[in-house]
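Below is one structure, written out as structure tokens; the observations come after it.
For this view, one protein chain was removed and the others were kept in their places.
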Amino acid sequence: MKTLISRTLILLSLLTIASFYSFSQESTKISPYVQLQYFKDNNDNSSLKTTLTYSKNRMEIPLEGMKIIFYSGNEKKNKIAEAVTDEKGVAVCDLKEKSDFSSDATGQWSFSTDFEGNDTIESGSAELSIRDVILKMDLAEVDSVKTITLNAEKIENGIEVPASGEMLTVYVPRMFSLLPIGDVTLDDSGNGSLEFPADLPGDNEGNINIIARFEEHPEFGNVEKTATLKWGVPSSYTVPKGHRALWTKVAPLWMIYTLSILLTGVWGHYLFALISLIRIRRNAKKDESSDLRNI
Amino acid sequence: MMKETEDNESKRSSRRNFIKKVGAGVGAVSIAGIAGTSVIGGGRLKSGEKVKLLSPDGKLVEVDKDDIQPAKEAVAELKAEAKKGLPNRKFVMVIDLAKCKNARRCVEACQEGHLLPKDHEWMKIFLLQDDHDTSRYWFPRPCFHCDKPMCVSVCPVGATYKRDDGIVLIDNQRCIGCKFCMTGCPYSVRVFNWQDPEVKVPEGYEYDPELAVPQVEGTVGKCIFCADKLRKDELPRCVSACPMGVLYFGDILEDTVTNGEETVRFSKMMTDRAGYRYREDLGTLPSVFYLPPVQRLFPVERGLEDLPDSIRLRYKNAGPR
Partner (left out) sequence: MTEKKLLEDLTPEIESTGLKWYLTFAAFFIVFCVGIYGLIQQIDKGHIVTGMRDNVVWGLYIVNFIFFMGLSYAGALISGVLHLFHTGWRKSVIRLAELITVISLVIGPFFIFFCIGRLDRLPFLVMYPRIQSPITWDVIAISTDLIGCFMFLYLSFIEDFAILRDYRELNVPPWKHKLYKALSLGYTGNEKQKKILKDAKNVMAAMIIAIAIIVYSVLAWIFGVTLQPGWHSTIFGPYFVIAAVFSGTGLLIILMWIFRKIYHLEEYITKRHFVNVGVLLTIIAAFYGYFTFSDYLTKWYGSIKMDSLLIDKLFSDYYSLFIFANYVGILIPCIIIAFPKFRTIPNITIAAVIAVTALWVNRYIIVIPTLETPFLPIQDIRPAWIKYSPTWVEWSLTFAGISVYGMLFMLVSKIAPIISISEMKEKDQIEILK
């Protein structure tokens, strides 16, 4: 009896220690945040992007150099590619082959991403369901008003269906960020239009980039169409070369003239005094016999 | 084409980085090389080792290791680029006084990014009150990068200069420390290195006026709109760090400013929110605009909470002058 109790106690304590050990192991492991996104760009090239970060002090810190595996399919997963996260914690996989997309009955694609984990970081995964959408953007001046016309059709059961009621945002990319121009909600036939501002500055020639996109759409992911045209106001800003001011490299002319005149005037007089000294010396040399006292 | 300019800029920035890396590396190597090779009869034995370098006109050349002094050239190249600035840009900042609550992350991010000693504040936050009957407000003040800069006008050696993209920079290797610019600036923007800042500089770093690390004893320092970040199309450190989105930054030629999350048209912001410049009557034409503290998000007193005494006591006598 006594040995049984003592053995149970030993076993219990061992288990407790083991559980503490594993618990503490797990509590020191970082729990990552895995985000999977789908992108379709202007040339209809699709890609998947996984972002691996973890939370510290209410800030997201990227995890670099981690191996990420991309899969397609829902129950039966096909491995598409492997990638390693960069310094921003991002791993990208290009979807080129038709085999990368495995669709279900309604034509939706399934993707997932997996991070194995290691000694310090837990494993993580994310899933995504995407439906293909065909986006068209048309830029034209209608009644001398610059108008962007958008049309989107989603693929449902192999047929193109107007994506009515969906919302797109139109941007103009700027130096640090994208400037939102406006939102477009598509009508029943999948069309929508937006007036482009007439006074938006472009580059020197008035070129401007326009991006229309579905942003993190629950069904379509991120799909965009871009265009470049001369719809911007040409911005010209060059400081004229040789501009003269107090703060420029070259001084205002009047300052240079004044200084030169003053300096020449003054130093000219100094030169006169110096020459006088030389003349005294020359004269004294000629006159060596005279003594000052005789005067 | 905008895309082309972006390519050019990325080319230039990668060239800068190349020069920095190669210059620093070869600099170290060349010093070692010269020290290592023996001097016989007045001449110098060439070590015979060749090094590949990128010449200023973009050609790859092979040079004997001992024939170059790349460290100086790297700095000279960086300084020349710093003087030219970014083409077709004119930078402005907009500060939304309605949202500022003296979180001071901007101050800290600036100090970390430029390796400043703790008592140097290039971004300074004042607690102002114009008059007894008006309200107090927090006032973050970076360098205004004026279009008619008094500081540049009075510098006797040209150590501080205004470049075409609007940014006023300081060449810490030219500055003689006469402090005339400090008396010239009406906004008390500039700080002086009264002693050796004693900061640890990263390996292989070459002095670059666009980053201004390290600060040099006996010279002047000030906010430089993080010109090094702008070359990489990134926002200045204070703008990225502000948790309230108080600081907006952008290119006035694009008529766009952003605080990292919100991007708006600059002209619209000025019209809708009645933007103004501090002390417009002084005529220095600052590049920093303020949005008046209308419908502020927090009461002013929130900015005095959670502060160490050394900072909170600063504002003890803040009030109308």
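Per-chain residue numbering starts at 1, and chain names A and B are given in the order in which the chains are listed.
As a working rule, a residue touches a chain if its C-beta (ideal position, glycine included) is under 8 Å from a C-beta of that chain, and two chains touch if they have at least 3 such contacts.
All values reported here derive from a predicted model rather than from experimental measurement.
A.B. asks: For the chain left out of this view, which of A:14, A:61, A:142 or A:251 touches it?
C.D. replies: From the options A:14, A:61, A:142 or A:251, the contact with the absent chain belongs to A:251.
A.B. asks: Which of B:75, B:110 or B:150 touches the chain that is not shown?
C.D. replies: Per the contact definition at the top, the residue touching the missing chain is B:150.
A.B. asks: Out of B:137, B:187 or B:248, which is the one that touches the chain we can't see?
C.D. replies: B:187
A.B. asks: Hey, which of B:79, B:101, B:114 or B:141 is the one touching the hidden chain?
C.D. replies: Counting the whole complex, the residue in contact with the absent chain is B:141.
A.B. asks: Any idea which of A:31, A:78, A:236 or A:276 touches the chain not displayed?
C.D. replies: Only one of A:31, A:78, A:236 or A:276 touches the chain omitted from view, namely A:276.
A.B. asks: Could I get the residues of chain A that touch the absent chain, sorted low to high?
C.D. replies: Output for chain A: 246-247, 251-252, 255-256, 259, 262-263, 266-267, 269-270, 272-274, 276-277, 279-281, 283-285, 287-288, 290-293, 295.
A.B. asks: Residue by residue, what part of chain B touches the chain that was omitted?
C.D. replies: Interface residues of chain B facing the absent chain: 126-128, 141, 150, 153-158, 174-180, 182-184, 186-188, 190-196, 216-219, 279, 282, 310, 313-315, 318, 321.
In this text, only the chains that are shown with their structure count from here on.
A.B. asks: Given the complex with chain A, which residues does chain B contribute to the contact?
C.D. replies: Checking each residue of chain B against chain A gives 1-3, 5, 88-90, 148-149, 152-153, 158, 161-162, 164, 233-235, 249-251, 253-256, 258, 260, 263-265.
A.B. asks: Give every residue of chain A touching chain B within the complex, in rising order.
C.D. replies: Counting only chain A, the residues touching chain B are 173-180, 200-204, 207-209, 228, 235, 237-239, 245-249.
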